[in-house]
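Yeah, one chain of the complex is gone here, protein chain that is, but the others are all in their spots.
Entry: subunit A
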Amino acid sequence: MDYNVLIGGAAGQGIDTLSYIIEKTLKRCGLYVFSMKDYMSRVRGGHNFIQVRFGDKPIYSHDEKFNAIIALDEDTVNLHAKSLKTSGKLILDKSISDNSAYLSFDFKAVAKECGNPRVAGTAAVGVLLKLFGIPLDVSHTVLDDEFKGDVLNANIKAIDTGYNMAKQIFNVTLGKKDDNIYISGNEAIALGAIAAGVKFYSGYPMTPSTSVMTYIAKKSHDAGIVVEQVEDEISAINMALGASYAGVRAMTGSSGGGFALMVEGISLAGITEIPIVITEVQRPGPATGFPTRTEQGDLRFIIHSGHGEFPKMVISLRSPEDAFYQTARAFNIADKYQIPVILVSDQYLADSGVTVKPFDFTKVTIERHISGNEALENGVYKRYKLTESGISPRIIPGKVEGATVLIDSDEHDEFGHITESQDVRVKMVNKRMKKFKLLKEEIQEPLFIGAENPDVLITCWGSTYGPVKEAVDMLLKDGMSIGALSFGDIWPFPTKLIKKYGKFAKMIIDVEQNATAQLDSLMRENALIKADEHILKYDGRMMSSRYIYERVREMTKASSLY
């Protein structure tokens, strides 16, 4: 059982809310759900749509063909009717089209009867739920959470009326119980940060990263977290560094354009050795690019962000589940090595909703690596004390009587004082780079999926994990010897598994949502392994598993591998 529906309309028609009702209702029926948002950078008009895929097994990505479509405007009909499966149904108001091939209803009249012109779309949702035989009472629990008073009553009446206007067509086996959560990538980052004890978040709104900040702000008072909307991203990172210096866990985040402004601060974190966690939720660039769409074009920029040479860690996120645990882990690594840790996501992961097992908060540990009096030698504290590991004991300003903490963006001596000494310079560079060496032992190798020692090896990173996993499953069913390495930790670059599997593979296909195959360049540089073929997509729309599947078939056929 694997169904796929789409709801489309203009900005301002409420498709977010309508889709949310569908998604949450399906989820509460114990089904697995995956939703993907496609929206334009405007507040009114244009064409937006949300795809909702659901079934009885975990779903990792979106699909391109639909069993049902709700069209709130004519554009949706013109653009998406052709993507309906043979048995697919298109639901619309009769004012848009009375073509008998479609299921057209007078939703406007229903809305009028319900006493609220805004609920016409809710009636269409009622029709959709009936097509799949989804219990109406579950949808009521969702409406009950979303609306109050008259608006709630109008929505319930509308969904009921719509439901009774249609007939069931598709068979859905409902789940036995609803014990999953339904969450987006950005929400999972926010939740991971809160669990890890973030106390200060400074940021400037930028699509598609904003909802990380929004969720933390919602919990601000309950969790005691200061969320400050700043004048620019330069302020965002410099503030977060100030808060971290003063002893709290601090975070900032943006998309590529805002991250570009933060780069001087990343360099500052590097030389001052102040822990910080930064999220970069990518969208297509250069410059303003495609504000609301997806791409993986910033990887090398992120890895090299910040002038000068210093250690940093870059972790790309595969899924909401991964996002939660890796965000919490990022804070521990930042504190342990006193470095910037950058989490890399993208619009696809940011906005997609996925049903996953509830996160296990007992797996989140908080390791601050903060010292007290014991860090003093004869009553004196050296912030940049030269040690075997390169990591200097860190104390918090004001917390150790008689000790002061001096950090400096200039090259400095062990006390933090400006220096111009060649000797001290070399010692300090070596100290910082020792941490990079240690960090290499900390990194996680990529996740391997598929047949052991496969002929065909896919390489990918971050959010392409979902589509790649489903494509590999389809190709395995076809009998192909195929596997994939999905990179999460990506800097320092993990080389063990790519070297291991790269040797056996007859064909390496690098799959990335960018134009220049940036992961492939990292593999060549760090592991001396080179992809034979590439599947690259940079039109701002996420590749689907079907897209990858078809291209792998073509490539392997062309080389007579299969």
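One rule holds in what follows: contacts are C-beta pairs under 8 Å (C-beta built on N, C-alpha and C of every residue); 3 or more make two chains touch, one makes a residue touch a chain; residues count from 1.
Following the convention adopted for this analysis, contacts and distances are computed from a predicted model.
The chain that is not shown carries the UniProt protein name "Pyruvate ferredoxin/flavodoxin oxidoreductase subunit beta", picked from "Formate dehydrogenase subunit alpha", "ABC transporter ATP-binding protein", "Rod shape-determining protein MreD" or "Pyruvate ferredoxin/flavodoxin oxidoreductase subunit beta". Residue A:358 is the one among A:149, A:358 or A:479 that touches the chain missing from this view. Screening A:136, A:151, A:174 or A:407 against the full complex identifies A:407 as the residue touching the chain left out. Set against the missing chain, the residues A:120, A:196, A:375 or A:391 yield one that touches it, A:196.
For the chain left out of this panel, the touching residue among A:121, A:265, A:297 or A:483 is A:265.
For subunit A, the list of residues touching the undisplayed chain reads 28, 178, 181-183, 187, 191, 194-197, 199-200, 202, 219, 221, 223-224, 226, 228, 230-232, 234-236, 238-243, 245-250, 264-265, 268, 272, 328, 358-359, 361-362, 364-366, 368, 396-410, 416-418.
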